[in-house]
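Omission of a single protein chain aside, the complex is shown with its protein chains in their original locations.
Our next item is chain A:
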Amino acid sequence: MGEDKSDVLQGTLDLMVLKTLESMRSLHGYGIARRIEQVSNETIRLNQGSIYPALLRLEQRGWIKSEWGTSDNNRRAKYYSLSRIGRKQIEKETENWERIATTMARFLTTSR
């Protein structure tokens, strides 16, 4: 199983969190971590804890905001959601990532 999983690529976690929050609107840290694992079909090896420094990073930039709330099963948790700047930022970050991906793809095709 371990063979199929790969580490989170440097710099991609932030975008994953942003995209998760875009589709889920508002979610707590555990939810975000689980969602990323699920979406990746469990192919990403994520230390769930590392989501928190990433969340702090995004919050410091003002891209996401947080507030304490209560979950469905009545547990207190901190809920994160996208801010206005964050919403705009997703486009930029997506573009950025696609450019890198295309470039990478080009490298891979030419060297084949």
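Simple rule for what comes next: a contact is a pair of C-beta atoms (placed from the backbone, for glycine too) under 8 Å apart; a residue touches a chain by one contact, two chains touch by 3 or more; residues count from 1.
One rule holds for everything that comes next: contacts and distances are computed from a predicted model.
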item: Name per UniProt, for the chain absent here [options: "ABC transporter permease", "DNA-binding protein", "Putative cytochrome bd ubiquinol oxidase subunit II" or "L-lactate dehydrogenase complex protein LldF"]; value: "ABC transporter permease"
item: Contact partner of the left-out chain, one of A:V39, A:A77 or A:I90; value: A:A77
item: Interface with the undisplayed chain - residues on chain A; value: 28-31, 33-34, 47-50, 52-53, 56-57, 59-62, 71, 73, 75-78
